[in-house]
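Only one protein chain is missing; all other protein chains are in place.
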Amino acid sequence: MRILVVNPNTSPSMSAAIATECRGAARASTTVDVLNPRRGPRSIESYTEDCLASAATVELVMEHRDAYDGYVVACFDDPAVRALRELVRGPVIGIAEAAAHMASLVAAKFSVVTVMRRSKPRLAESIERAGLAGRCGSVRAVDLSVLQIEEDLDATRAIIAAEARRAMEEDDAEAICLGCAGLGPLDKSLQAELGIPVLDGCGCAVKLVEACVEYGITTSKYLSYAAPPEKEYVDWPVFDTAGAGQH
Amino acid sequence: MRILVVNPNTSPSMSAAIATECRGAARASTTVDVLNPRRGPRSIESYTEDCLASAATVELVMEHRDAYDGYVVACFDDPAVRALRELVRGPVIGIAEAAAHMASLVAAKFSVVTVMRRSKPRLAESIERAGLAGRCGSVRAVDLSVLQIEEDLDATRAIIAAEARRAMEEDDAEAICLGCAGLGPLDKSLQAELGIPVLDGCGCAVKLVEACVEYGITTSKYLSYAAPPEKEYVDWPVFDTAGAGQH
Amino acid sequence: MRILVVNPNTSPSMSAAIATECRGAARASTTVDVLNPRRGPRSIESYTEDCLASAATVELVMEHRDAYDGYVVACFDDPAVRALRELVRGPVIGIAEAAAHMASLVAAKFSVVTVMRRSKPRLAESIERAGLAGRCGSVRAVDLSVLQIEEDLDATRAIIAAEARRAMEEDDAEAICLGCAGLGPLDKSLQAELGIPVLDGCGCAVKLVEACVEYGITTSKYLSYAAPPEKEYVDWPVFDTAGAGQH
Amino acid sequence: MRILVVNPNTSPSMSAAIATECRGAARASTTVDVLNPRRGPRSIESYTEDCLASAATVELVMEHRDAYDGYVVACFDDPAVRALRELVRGPVIGIAEAAAHMASLVAAKFSVVTVMRRSKPRLAESIERAGLAGRCGSVRAVDLSVLQIEEDLDATRAIIAAEARRAMEEDDAEAICLGCAGLGPLDKSLQAELGIPVLDGCGCAVKLVEACVEYGITTSKYLSYAAPPEKEYVDWPVFDTAGAGQH
Amino acid sequence: MRILVVNPNTSPSMSAAIATECRGAARASTTVDVLNPRRGPRSIESYTEDCLASAATVELVMEHRDAYDGYVVACFDDPAVRALRELVRGPVIGIAEAAAHMASLVAAKFSVVTVMRRSKPRLAESIERAGLAGRCGSVRAVDLSVLQIEEDLDATRAIIAAEARRAMEEDDAEAICLGCAGLGPLDKSLQAELGIPVLDGCGCAVKLVEACVEYGITTSKYLSYAAPPEKEYVDWPVFDTAGAGQH
Partner (left out) sequence: MRILVVNPNTSPSMSAAIATECRGAARASTTVDVLNPRRGPRSIESYTEDCLASAATVELVMEHRDAYDGYVVACFDDPAVRALRELVRGPVIGIAEAAAHMASLVAAKFSVVTVMRRSKPRLAESIERAGLAGRCGSVRAVDLSVLQIEEDLDATRAIIAAEARRAMEEDDAEAICLGCAGLGPLDKSLQAELGIPVLDGCGCAVKLVEACVEYGITTSKYLSYAAPPEKEYVDWPVFDTAGAGQH
């Protein structure tokens, strides 16, 4: 099985970390390619960046349309996930929904712990889009930027662990979803420290793509995720290359 | 007062129709400029097109950042509205939310009538994002494409009127929101025909921008819609021009 | 355009303050008349007072039926708003719904700050009736009575500001709706102090009536807000004057 | 035990029918007095009539404040119920909430069947106010006025039975709440005919008042239903008689 | 009238306390029998115990099928209530739903106070199953086990009272439901101490069974609670005795 994981931002070090996470979770027979768009923001911490990164992600996947058995979008905003579902046959899974689905299988209630308070509504919306808001006790944020996470991963772990404990105590969180692809490398050490399931959406999404592909389901092409209607796209060469329109 | 209305698709005839609608609704002292992105799909009927049009809309507004008192996004998907709120000071209003808010003031329950069945979940999400799903009795679609609307506006009116009557009878709709900017020119004639309020989001959004500006409120910059953090955007010149990042 | 603003309580000083607020928000070409019922409670802080003031408001508007282009009910309980919609053609807007709709256009989440803890459920219900409970982060109350507000407006401002800051910090409020017509005069100074939109429903409602009238929609008379059926009203002269019944 | 049942409209024949229903349901040791206001509409089929009847009901109960062990409001709008809770110690129960609570004890899902399509949202709101919207499969209306019910009770029964059968078949209704006090006399014959529980809120409310009083609970006076603050009521003699204010 | 109250656990001292509560609430003409299963856990504090006690409760009631006018299940998990509704004609009421329904009649918002933090989601689900989650402000737990309650009832009362006061102050609780049958004996003394309604589900359920029976409704046998289809039950003699299946 071949899975394409897209890191929607343009930070190569984050792509590398995501690759490690995803390959660690994948089975031996699964090939995981990790790519990021050639253009766009270094990290996604706003609706603006989400918009631009979403378009860049769509462009990137158009170049690899149906070249993979399944696709993962490795940002907790789940950017462009539904657009990609229109474009490819194989399952497309965002890491927020992946973590939320898996957490719901092993805990009555989970909390999301992330960086940047301003991101809370965007992440909450990812969970809601997955349909699982009722299982999510809280979305909590610590005062770090996405790019600061990697700078001192040990310090980050301590800060995240403290916030997770508050979620356990105050919000009755029985599992923790790490609300940023950059936090993925912390999953197992935090799980050991906290004593409850800690989920990195990257690993979860790879497992869920494998599950869908092996069980034999692909994205429904009836209604919401049907291929976009053929039409003219003005001045958007990557998309035109895919044959969706000329001008 | 100066309002920039963005038609997020690249169909100039639709931009022209939108301009007529918006200027018809605006007060004499309000200047309405209508622009559409230089690139992107001719119409928006899928998540993919929404993604690309959203990025193009962000690019366009970046060129006119804070040059207007308020902004309207003239597509019932309300694409990029929250991104634009991060970028400009003045209010930014999508036509779906505009129609839903105004309809809620004059009717206990409204229905959205639109073209293309596949668009129903995207439009329903616009209403939900506005927070007004509880006031929306149904989202109904007729079997037309966005670009077919203009081809025979009289035929379109008859088809939309029939569907609206079904919403009145079966879903207890007391007002109708027209679920596509292209349907805007039909608002007054349908209203006369149906005997209940019929709302074109373009007109509604212009009135609501005027209301916000005159009352003296601008988009909150606390939390969700704060300006995006300064950072590097790889290979995205329009955005770099705005000074948000270099590479 | 002519708007009738009803202050549903019998406090003339509050009517005067409301008039200042509403006229400040209205356009030059809009005439705003402010009236209060001749009978009823001095302020509305309970369901009982809401009931009596609602009936008195209905009586008052019956005397001015269709004499105005639109109507505002200036109490955050939004008393009698739906009854008035049955009685007149023009739009009828309560100040709670007005503030909630306008706040939703400029903030992802708003909080209501009001006086009197016991009023919280009544005010929350106004927001819910508007359909916007999902956008309301909290309804918070400080320990003042409605009539104390005016006694020392500076002290009131300090107390309200402190509560609003708690809403910002603890409930992620990005805008504040002032939950009592009496707090209206504080909107601009609090907005300056807090740095986020602060909304007085009186000003908002006037702007929204203007928006509806100019856009050309009136209250739907299909189903919920159809005129009351003709029938006998025993011993209710004002209502009989309106021709709705004899006895 | 003494229960005051208020028929909030001014139709003596309906008061008589309500008295029969309530006394039929009450235990031998329970005294049931049925009163209606001296003024107000003959029936309640609109928000306007609800407003006026609510005030008249408040006035009436003020004259009998704490003279009874419990109170019933016999209209499916549940008008003034929360106001009365502020005014008296004993439990106050509306017939809509009563029917909804009792139906929830014997059926997974109930439907309300009523007269007049325009009343549907008002009745749905009664159920929602009771907190039981999730248990209500539908509110259905037949094309009769409240006062027509009594004119030919057999014809009414046949029409209501047909609509109830549709609720059973199409909405999976397992019990039927009769959505108008005037329909109360039909409960047992319809129950026999349909083979599922059919509930008249008048009977239900009497039983629930008895249950509350015997179990030893009265309306909570903490927060929502505390007695209204003492204050001046301008020109409202009945209320002033009760000592709540002078002017 | 004859009511069977089942204590689903096997603690005879709790059955005795429940009997006192239920008989105290019942009318003189009501006979209350209290039984507990011959097998199963001494108390119910987990899903596992709920499962086993549910089966034992079903077995017990099968032996007394239709021998009573109504049935009460005296555990705040409301175990097996819906199964019993399939098996008997008379109403079957769980103490959680009973307390929630009665509290909703006398308070705008109630809180549940119980023992054992782990039980919170199970109890919250009882309230949600009743359809009354919207009326429940919080489920709060103190750090006691079910069997510790009886050991020092005075100490228990102090601990519960303190938690109830926090619910009043922090969650705006206007009434308190005692979230365990073992807490029932505290209802009246806590009510006196707190000054708001305090409800023991045992007493409430008895009153509601009496109300249903006297009003003349029994469990709907249409759809959800129809008698189980006749079929073979392997090796389950009590159930076979009832004639539902052979093997």
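Which chain is which? They are A, B, C, D and E, in the order written, and residues in each are numbered from 1.
Going forward, a contact is a pair of C-beta atoms (placed from the backbone, for glycine too) under 8 Å apart; a residue touches a chain by one contact, two chains touch by 3 or more.
Treat the numbers as computed from the prediction; the structure is a model and nothing was measured.
Looking at the complex as a whole, the chain kept out of the display touches A, B, D, E. Remark: the omitted chain is touched by one listed residue; of A:Val6, A:Ala25, A:Ala96 or A:Ala141 this is A:Ala25. Touch with the chain that is not drawn comes from one residue among D:Asp33, D:Glu128, D:Asp172 or D:Glu193, which is D:Asp172.
Contacts to the hidden chain, counted on chain A, fall at residues 25, 27, 82, 91, 93, 97, 101-102, 104-109, 130-135, 168, 172, 174-175, 188, 191, 195-197, 199, 203-204, 207-208, 210-212, 214-225. The omitted chain makes contact with chain B at the following residues, 117, 120-121.
In the full complex, chain D makes contact with the omitted chain through residues 108-109, 172.
To be clear about the criterion, only the chains that are shown with their structure count from here on.
Touch-path distance (fewest steps) from chain A to chain D is 2. Shared numbers divided by all numbers used gives the overlap of an interface; between chain C and chain D this overlap exceeds half, so the copies present the same residues. The chain with its CA mean position farthest from that of chain E is B.
Rounded to whole angstrom units, the spacing between the C-alpha centres of chain A and chain B is 28.
Within chain D, the positions touching two or more other chains are listed as 82, 117, 120-121, 223-225.
Contact topology of the protein chains: irregular, matching none of line, ring, star or complete. Per the contact rule defined earlier, chains pair up in contact as A-B, A-C, A-E, B-C, B-D, C-D, C-E, D-E.
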